[in-house]
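The chains shown are only part of the set, and none of them has been moved.
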Amino acid sequence: MKVSPEVREALTALMAEYAMAIDEDRLEDWVELFDERCDYRVVTRENVEQDLPNVLMWCDNKNMLRDRVDSYRNVNEYNLHYDRHVLGPLVFRDHKSSVWSFDVAYSLFQTTLEGESRLFSVGRYAVEVVFKDQEPFFKAVKVIADTGLIPSLLATPI
Amino acid sequence: MKVSPEVREALTALMAEYAMAIDEDRLEDWVELFDERCDYRVVTRENVEQDLPNVLMWCDNKNMLRDRVDSYRNVNEYNLHYDRHVLGPLVFRDHKSSVWSFDVAYSLFQTTLEGESRLFSVGRYAVEVVFKDQEPFFKAVKVIADTGLIPSLLATPI
């Protein structure tokens, strides 16, 4: 579907900030990109394609995201690795009832504190965004990981 | 060279769909992004720089692309791996006789059905696009792989 350069600009900027906020360990800023009523989940592609119900991480409102970041902060006194997201261009899907839907491919690299970098995960984000007072907010981010991840309470978002 | 945000938007969207169609195994959609008179080929950077004639894959019209996707469908009953492309921003080269020329860097990751992801290929696309009724179509996509690939009849496009 076709979008204006202004819409691509605003939503590209949102995704770029999503990635950079995680990578710079500004998880509190990352949470603020979401609408109060939102859905963030991490699933594997295998589960999506086989229509299995497994979900690796799931927060169905913004307070759950806040709690998750809080517990991450309490458990991890120090950063155990550096994250680095490199995102591809947005593929727009739909624009209905003021919700923009699009997909973005991602590659996520992790670097140990000793300085070794490796590929951690690849996949795509299936995203829904609403604008409030001309500011975009995430209604839904579904991380569909090609890589068979096993995230845990200790894990940063993807 | 300078382009308008509208041109960057349209051609970025085309490349994003190129990558996502392959990654989602919508190869028939991928073919439809090409003009009837088109040229798709995969070469290695080494061959380009030494001016050698080797071509790893070559379709010089859209029917050959259709045939290739057909035979891929017949040979592979199941998907043997997942592809994931992450593309960089477009570098515009030229705009002559209604053809836009640009280059795009790509990284291509593959994930086994067991969930292991690895780097498969990096390189660049040298692309030519025409607009028909304001819709962009590929006239030429030359995949110039830095990685020394050995694609086969069984392989998905890059």
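The letters A and B name the chains in turn, as written, and every chain counts its residues from 1.
One rule holds in what follows: contacts are C-beta pairs under 8 Å (C-beta built on N, C-alpha and C of every residue); 3 or more make two chains touch, one makes a residue touch a chain.
It should be emphasised that the depicted structure is a prediction, and the values quoted were computed from it without experimental measurement.
Student: If you could, jot down how many copies the complete complex is built from here, 2 of which are displayed.
Tutor: The complex in this structure file totals 3 copies.
One rule holds in what follows: only the chains that are shown with their structure count from here on.
Student: Using Cα averages as centroids, what's the distance between subunit A and subunit B in whole Å?
Tutor: 27
Student: Flag every residue of subunit B that touches subunit A in the complex, lowest number first.
Tutor: Residue list for subunit B touching subunit A: 5-6, 8-10, 12-13, 15-17, 19-20, 23, 82, 84-87, 89, 107, 109, 111, 113-119.
Student: Which residues of subunit A touch subunit B in their complex?
Tutor: Touch residues, subunit A against subunit B: 2-5, 8-9, 44-46, 86-92, 103, 105-107, 119, 121-124, 146-149.
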